[in-house]
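Here the complex is missing a single protein chain, while all its other protein chains stay put.
So that you can tell them apart, the chains are marked A, B and C in the order they are listed, and the count of residues begins at 1 in each.
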Amino acid sequence: MRIGIFGASGYVGGELIRLLLQHPKVEVTTVTSNTYAGEYVYRVHPNLRGETNLRFVRSNPSTITDECDLLFIATPHGVSSTFMPELIETGIRIIDASADFRLKNPKDYPVWYNWEHRCPELLEKAVYGLPELHRDEIRNAQLVACPGCMAAGAILALAPVVKDGRIETDRIIVDSKVGSSGAGAKPTRSSHHSEHYSTVRPYKPVGHRHTAEIEQELRLLSGRDVVVSMSAHAVNMVRGILTTCHVFIKGEITPLEVWRMYRGFYRGEPFIRFVRDRKGIYRYPDPKVVVGTNYCDIGFEVDGHAHRLVLISAIDNLMKGAAGTAVQNMNIMLGYDEREGLRVMGLHPV
Amino acid sequence: MRIGIFGASGYVGGELIRLLLQHPKVEVTTVTSNTYAGEYVYRVHPNLRGETNLRFVRSNPSTITDECDLLFIATPHGVSSTFMPELIETGIRIIDASADFRLKNPKDYPVWYNWEHRCPELLEKAVYGLPELHRDEIRNAQLVACPGCMAAGAILALAPVVKDGRIETDRIIVDSKVGSSGAGAKPTRSSHHSEHYSTVRPYKPVGHRHTAEIEQELRLLSGRDVVVSMSAHAVNMVRGILTTCHVFIKGEITPLEVWRMYRGFYRGEPFIRFVRDRKGIYRYPDPKVVVGTNYCDIGFEVDGHAHRLVLISAIDNLMKGAAGTAVQNMNIMLGYDEREGLRVMGLHPV
Amino acid sequence: MRIGIFGASGYVGGELIRLLLQHPKVEVTTVTSNTYAGEYVYRVHPNLRGETNLRFVRSNPSTITDECDLLFIATPHGVSSTFMPELIETGIRIIDASADFRLKNPKDYPVWYNWEHRCPELLEKAVYGLPELHRDEIRNAQLVACPGCMAAGAILALAPVVKDGRIETDRIIVDSKVGSSGAGAKPTRSSHHSEHYSTVRPYKPVGHRHTAEIEQELRLLSGRDVVVSMSAHAVNMVRGILTTCHVFIKGEITPLEVWRMYRGFYRGEPFIRFVRDRKGIYRYPDPKVVVGTNYCDIGFEVDGHAHRLVLISAIDNLMKGAAGTAVQNMNIMLGYDEREGLRVMGLHPV
Partner (left out) sequence: MRIGIFGASGYVGGELIRLLLQHPKVEVTTVTSNTYAGEYVYRVHPNLRGETNLRFVRSNPSTITDECDLLFIATPHGVSSTFMPELIETGIRIIDASADFRLKNPKDYPVWYNWEHRCPELLEKAVYGLPELHRDEIRNAQLVACPGCMAAGAILALAPVVKDGRIETDRIIVDSKVGSSGAGAKPTRSSHHSEHYSTVRPYKPVGHRHTAEIEQELRLLSGRDVVVSMSAHAVNMVRGILTTCHVFIKGEITPLEVWRMYRGFYRGEPFIRFVRDRKGIYRYPDPKVVVGTNYCDIGFEVDGHAHRLVLISAIDNLMKGAAGTAVQNMNIMLGYDEREGLRVMGLHPV
């Protein structure tokens, strides 16, 4: 199975190359980057030194379909929709890590992304690539749109309880804390080490674009309207997202009920772990523990005092939040074991 | 004015020594530590090398009142209430940085701290030491109980809007992110560098003890019942707390109204700054910017989509969250300029 | 092949468990810890949650030889020599990650470790477990003593040029920068996050114990006396060692000669990479790039101005500096492919 990666010089692109080079059933044949065309991959992704002699080539949507059987896209938002119709016509299967095909309602793009969608007719065709919610559709999809990193963490933390229905669905707080790699590989003042070190920066207290996809998916699950109150913070680490969700309970709920609800919802899921210990220092999910893995760790606590349920998830934003889920989707699409190439255990300490 | 510090080997104690050594109107005469008695202060607080030849002495509540005119207490929670009645009788003025006299209702101690208060009759006598709310009472108080670090950040962010009354007071979310110095100077597995680095650890998602004092103070302001939903996270920095408060608006509120409400409430306050810019990377409060200062930076954003108001504050937990406020209280009690010894500007970058 | 790990609750022990659980040819049957006996492994090593149901058992040198075919030891220095004679008699093969059998000369122990060796007769029997220098002896050894983490980084950086002989062997500077995990899992004041964050702490400017084994191995290679001037610094990261070696050249040497010398010496080595680029930001070795891998990255620069050669290596102290090399040794001893279980690529960024 020949694999191409379109836009492979960023952090998600690098992570895809790393994962696919180690995947026993596929071969990476083409990695594109207009900025680094001609350059060895290891010059941009230094961890791959000695692992591959691949070089970047210029991106060309017209020829790439000849060179590979499945295509990953890791371009910035707003790019893939410019050439997607052309790609779709060739029949090639596509896993898009960008935001261009995540939302079902074309009207959401001007609202949340400030642009009109160029090929709204393809939105319905695209499958939202979160295996825990859409595994069967992913299997046969031609175009899979992977979730945003913070959306993945929030949806996985909230899905069972939103489906269950015993919470106030118009007051769902999503308070996200994300590492610097979430902002991509391009240097900016905000990502400058001297400015980012020791920070807890509330860079998007309201209006974060992932709100749209979180609401879309939770609405699907609950069959009702859902309003998500999201705030995103940048913190002093490179990889990882901790998502703290605060929801209000209608009536009563016991920890055991929550426990069963989550265990039931995620039964058999290879990349969901539950973390809820009475002792030790890792009693709740912590992004530190999932660095480099495809796990989404989930924990919770019931706050009787405030009729509140706190749901917590931890993911590696480049793995379960991007490239890991993308590869998991590929495994599903190609009929491989879903864990293939993703079985790595986390490092501790790191 | 001779000053004593009881329990001066911890981080708050060290910060008090540092501030008071630089204060032009007082003299530090006695600093106590049972663990380090006889040791030079700079061996424990290495920043004070060359600044003072003080040595720690053993704590003795009976004699310390002879050696100083005003006493700071920075002992662990549950200690100062064992000797406070004896101290109070001497007439000495006391600023207690621990939790023992923060709560007015004696019944709150068994609920939130798991112990019965030893001298509940003193609780009424104590003044909650947040100058922005209780300046007049502090002026003449004999015993001032300084706020908990996370409580200070939350109360200052919420006070104006809770007093205003246009929010749902039973659904106030306080999502705190605190640096490692907030856990004190005693090494533990959780504070071990290898375990704490790169972490975002939700160490107290529900049931945090500062909830009690936040509710107490907000209830006083609003005259109604208030329920606070607090979650505390440890992050990879040493100093600072970012508090993100999510509250739900009844009816409508404009940014301008919020702006006026906050400006009005905090008019003339020397240590409150408002941070709300349309450009730049420090558009909201950030603990990085207040390190070493006594400022509480406050910002906000209105989320029309979710009928939510997000209130954000940033403080240095050892300064405005502890020793800085303690010295500010001393200045008020002694009739000094409130900013005396606290005029330092923050460092950037740091 | 049944594997036991003696002293498995520390960071090296945890890393051994992680690597061996993922190793296709062995089975971990026994992991010991007196502190955590009875506890699930994942409570101590949170990355292993969901990966294994192993529990720690008490350490018992007498019975462990029945339960496994090969034994790793990761106890603190000074422990394994108390029971090694007993173990050796059973004929079991042993890989010791501690310092007890690294030095050949019994007189070095009182000098560098402050204790008399309890079984000096075993020192000659032990093989110094650095595959790049002693592969053939390791193959048939019963007892392999793995190098100290900083020793591994220094020896691998220096071996070719010391063997070559064109440098002053009595003025070899080894300036090491190591992450906090190198100090182990036990909390101390020095490793307390608030004290370790942002530090560059010269914790052992002279007299570091690894000096002894570095000199021993370099002496063996050069056939002459070697004096190493080592200084160790703790820095603000968790994993990794950067070793900067400064040596003085007798006569002249060109970069090309150094390049050939190193390529020749390490030809075919699976875990040595050379890093020397004219552009990019990873032109020299960097511990960040080898986190989680078994690589030793080596680079150099000739300083014509000062007749100096700077040799730089980067390793992950828990991998190539401890558990990774230990597993590499196991692969050699058991006739497996040397890379088995160690083929992982590094993460970037991390």
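Points worth noting:
Definition applied: a residue touches a chain if its C-beta (ideal position, glycine included) is under 8 Å from a C-beta of that chain, and two chains touch if they have at least 3 such contacts.
Because the structure is predicted, anything quoted here is derived from the model rather than measured.
Remark: the absent chain touches shown chains A, B, C in the intact complex. Here the missing chain is touched by one residue of B:Asn47, B:Ser62 or B:Asn140, and it is B:Asn47.
Only one residue in the set C:Ala8, C:Val41, C:Ala152 or C:Met237 touches the chain that does not appear here, and it is C:Met237. The residue from B:Arg58, B:Arg224, B:Arg260 or B:His348 that touches the chain not shown here is B:His348. Only one residue in the set A:His196, A:Lys288 or A:Lys320 touches the chain that does not appear here, and it is A:His196.
In the complete complex, the hidden chain is touched by one of C:Val310, C:Ala323 or C:Leu342, namely C:Val310. Annotation for chain B: contacts to the undisplayed chain at residues 11, 14, 18, 21-22, 43-51, 180-181, 238-239, 273, 275, 277, 279-280, 282, 286, 289, 291-293, 295, 297, 343-350.
On the side of chain C, touch with the chain left out of the figure occurs at residues 170-171, 173, 175, 177, 179, 189-190, 194-195, 197-203, 205-207, 211, 227-229, 231, 233, 235-240, 242, 244, 246, 248, 281, 284-288, 291, 299, 301-303, 305-308, 310, 312, 314, 349-350. For chain A, the residues in touch with the chain missing from this view are 11, 179-181, 185, 187-189, 191-194, 196-198, 236-238.
Here is the rule we use: only the chains that are shown with their structure count from here on.
Seen from the Cα centre of chain B, the chain whose own Cα centre is farthest off is C.
Between chain B and chain C, the centres computed from C-alpha atoms are 46 Å apart. One inter-chain figure worth recording: chain A and chain C are separated by 36 Å, centre to centre, where each centre is the mean of the chain's CA atoms. Residues of chain A found to touch two or more other chains are 238-239, 286, 291, 349-350.
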